[in-house]
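One chain of protein is taken out of this complex; the other chains stay put.
After this line comes subunit A, so read on.
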């Protein structure tokens, strides 16, 4: 009798465990799908004063395109501004710094105080072996998480390459968990005419970019959710 009871009880608990696990997974999935659905929608119900903005600088041509975009954005709306570049790229932050400095000269003060510059570890350098890159990827993700917890941006501007990927994924997770709602804007590089870059493709397919811009009409035809905006350069 006793034995039968115990058996019944264990069967019940295992059933309950399964039920709980299934429920949790369903809730998480529903939440993720809801966030994906909600992400691409404009935030028209509120008129924000200003938004904290994370700007991910790629390198070389990517940085030039990003700074071109920034020159068109109202600095009093997109403030404070956090610039991030790969730790191995010391040119990009310098260029961003120059641009911010020219803003100070134009407006007379203030602007530079609302800008911060930081570097992020890259998960993989060109030519690094795949075995060591497992370890460096873990470090890079931890570092990205630390940075994102610190600044919790409302807007993320990025245009590749891979540096922006962990930051965008973390921003998406923040939305899922409810830490911070943010809008991610991805502008595919002008160098991509016929095919998206890997980071672009991932952000597009996973719907992690709220708005996805391409600079060539051929790409827009292939990826209909993208917005064609003409050449930035």
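As a convention for this text, contacts are C-beta pairs under 8 Å (C-beta built on N, C-alpha and C of every residue); 3 or more make two chains touch, one makes a residue touch a chain; residues count from 1.
Quick note on the criterion: contacts and distances are computed from a predicted model.
Participant: Look at the options "Glycosyl transferase family 28 C-terminal domain-containing protein", "HSP7E protein", "Mitochondrial inner membrane protease subunit 1" or "Methyltransferase HEMK2" and return the one that UniProt uses as the protein name of the missing chain.
Facilitator: "Glycosyl transferase family 28 C-terminal domain-containing protein"
Participant: So which of A:33, A:98, A:142 or A:193 would be touching the chain we can't see?
Facilitator: Within the whole complex, the residue contacting the unshown chain is A:193.
Participant: Tell me which stretches of subunit A touch the chain missing from the display.
Facilitator: On the side of subunit A, residues 42-48, 51, 60-61, 64-65, 68-69, 71-74, 77, 155, 157, 183, 185, 187, 189-195, 197, 210-211, 213, 215-216, 227, 229-233 touch the unshown chain.
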